[in-house]
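Excluded from the complex is one protein chain; the other protein chains are retained at their positions.
Moving on, here comes chain A:
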């Protein structure tokens, strides 16, 4: 979806829209007169649109990471041959670039990298993570969660927390679970992996159990709508169910998650 960002007045950051929308949905539960189906449906559309953009930007970031990884692999290959050459890590291209992605370009890049690499680049352990797994898959099992206490938005994909692979590099000393609560910014793609200690990262990263969400297709508002259900009866019990499900899948292992809304 092309977004005319130039026309927006406030900082239309996909992430802030997501958290704003989730807050609206949450506060609608306590509104007088009951949940308004129409308004919440519209909010869920904004949520979907923001999420689509967010995911697209994430994929672009992943692609940049992968490009860098391949370059690094080549460099280390060169280094083996010429050990006296200093290692010059390249900045991931367009790391600070916050321009909207052209859909065609993203797709083209994906094809390009697949074509370029018949070879399997050696995988440095700190890149074996959720980001890399299945990055071109159309079915992305992501869950976006808003923590109502800290107002932090986090995406959980396939049971793995994204923050571990992307932000941990920028804050190397803190690879503890506390890092999970840090708000992610899209432009943190500029983190320089060479500053990172692979061992710290591996220790800090939480491997969560694979989450079994019912096919969260990006274009489907499904699970969110099911929260509102017909007649909105059982809403309270439904919320409790969702929270239970999440806690089973080891979100409870992160102490910061006390109350959260699970969307999608």
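In this text, a residue touches a chain if its C-beta (ideal position, glycine included) is under 8 Å from a C-beta of that chain, and two chains touch if they have at least 3 such contacts; residues count from 1.
Operating definition for what follows: contacts and distances are computed from a predicted model.
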{"item": "From \"Proteasome subunit alpha type\", \"Serine/threonine-protein phosphatase 2A 55 kDa regulatory subunit B\", \"Trifunctional enzyme subunit beta, mitochondrial\" or \"Ethylene receptor\", the hidden chain's UniProt protein name", "value": "\"Serine/threonine-protein phosphatase 2A 55 kDa regulatory subunit B\""}
{"item": "Residues of chain A (touch criterion as defined above) contacting the omitted chain", "value": "1-4, 7-10, 12, 17, 20, 24, 32-34, 36-39, 41-42, 45-46, 49-50, 53, 220-223, 225-226, 228-233"}
